[in-house]
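Got a structure for you, written out below as structure tokens; questions coming shortly.
Then we have chain A:
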Amino acid sequence: MLEVHRINTFYGEVHALKDVSFTVEDGEVVAFLGANGHGKSTLLKTVCGLLPPSTGHIEFNGRRINHLPMHKIVERGIVYVPEEKHLFPDLTVRENLLMGAYIARARKEREKNCEMVFELFPVLEKRQNQIASTLSGGERQMLTIGRGLMSSAQLMAIDEPSVGLAPRLKMEVFDKIKEINEQQGLTIILVEQEVESTLAISDRGYVMKDGRIVFEDKSNNLSIDVIQKQYLA
Partner candidate 1 sequence: MGMTSDNATTIYERFLRRSTVILVLLLLILFPLYGDPYYTHLMLLSFIWAVVASAWNLIMGYAGIFSFGTLAFFAVGAYSSSLVEVWGGISPWPGLLLGGSSAALAGFIIAFPCLRIKGLYIVLVTVAFHQVIPIFIKLGGTWTGADVGLMDMPHYSLFGYDFGTYKICYYYLALFLFIVLHYIIYRIIGSNMGLAFVALRDSESFAESLGVNRAKFNVVVFVISSFIIGMMGALYVHYLKVATPRILEIEIFAGAIIMVVLGGLGKFPGVIISAFMVTFLNEFLRTAGLIRPILLGAIIIAVIMLFPSGLSGLVDSAYRYAGRTLHSLRPGKM
Partner candidate 2 sequence: MQILVPLINVIISGLILGSLYAVMSMGLTLIYGIGRIFNFAHGAFILWGGYFTWFLCTKFHLNYGVSVVLGILILFPVGWVVDRLLLYPLRRKPNFEINAVIVTLGLAILLGNAGDVIFGTRFKTIDQLTEGLLRMGRFTITHHDIATLVITVAILLFLELFLRKTTLGTAMRAISQDPVGAKIVGINLDRLFAFTFALAAALGGISGVLIAPRFFITPAVGWETLFKAVIIVIFGGLGSVKGTLIGAFILGMLEAFISMYLGMFWVSPMWFILLIIVLFIKPRGLFGTWA
């Protein structure tokens, strides 16, 4: 589904991604793990079109997307769920969700998708007329994921969904992500620092260090030890 060939991305002068290549198959949950500042978020931003790569190319369902503006990439079927959330603070929960269905393809299925999101996250339905800035941290994370689901995407890239959440909420978030993947067949790329939970719900994992992929394997074969060894090597 997604093929990334040797991309290099720069944040100004900083070489954030160095010759990164990987693939993602239909229906997978693929994890990117590693310490902060080693390029995981940059990777997602590059794939989703927020930060174009300087060299290399990205193909989604056989078509190149690396040169496209972000709104076109959303139209092609990739949606970004950022760590900073980027919700619309003065719009209601419902309005935020409806904005998630902005693109033409999603607009037709707006009501249907909204129902689906409410089923997944009942608390959002309860608070649907509240403005987003009044939500708690966990509710905001749910709203961000829900908004992403509204776009009827095929691939969802989620950046550190569990950060800042209480342990019980963290578990809930991971469960929901797995549920979305299994029930809807939504392919997911997941960037996280919570190694164990992430490996539990993913099929494969990549380890990143210094802007490169240094290791990859099926999640079954990965563990904190393996990853730590990469960082100490």
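Definition applied: a residue touches a chain if its C-beta (ideal position, glycine included) is under 8 Å from a C-beta of that chain, and two chains touch if they have at least 3 such contacts; residues count from 1.
In picking the candidates, the idea was that all candidates are chains of the complex that A comes from, given by their letters.
Keep in mind that what you see is a predicted model, and the values were worked out from it rather than measured.
When you check 1 or 2 against chain A in this complex, the one that touches it is 2. Within the complex, the chain A residues that touch candidate 2 are 48, 50, 69-71, 74-75, 79-80, 82, 84-91, 95, 98-103, 106-107, 147, 151.
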